[in-house]
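Note that one protein chain of the assembly has been removed; the remaining protein chains are unaltered in position.
== chain A ==
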């Protein structure tokens, strides 16, 4: 399900399936996308932050168009204990690889992988990110 901001409209609540993973997309060229994500985070229930949230930063192929400070991204990662993925949507190879990664994460968050919980996977991601 794709949404431009949160909260999701309440009219369709009863029709909506269970949400297993929330990927917040931040475009490095748009300061507004960062502000939008920051505002939307307030509408997410705390239980999602146990491995069911990730940040997807796009547009990293062209850093010279960068409008967002990297430290702002790291602050989000620290504050919400959620992993950050980087990708460049305009390159097909990276786009496909990122989609595959997200699908894999979604499988884990939906409980489809026996023995691996969303929380366990989340803690694996965060410990490998601390370099």
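Just so we're on the same page, a contact is a pair of C-beta atoms (placed from the backbone, for glycine too) under 8 Å apart; a residue touches a chain by one contact, two chains touch by 3 or more; residues count from 1.
Following the convention adopted for this analysis, contacts and distances are computed from a predicted model.
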### Query
Can you tell which of "Carboxypeptidase A2-like", "MAK16 protein", "Centromere protein L" or "NADH-ubiquinone oxidoreductase chain 2" UniProt lists for the chain that's not drawn?
"Centromere protein L"
#### Entry: Chain not shown: contacting residue from A:33, A:58, A:82 or A:98
A:33
### Summary
chain A residues touching the chain left out here are 29-33, 35, 63-69, 71
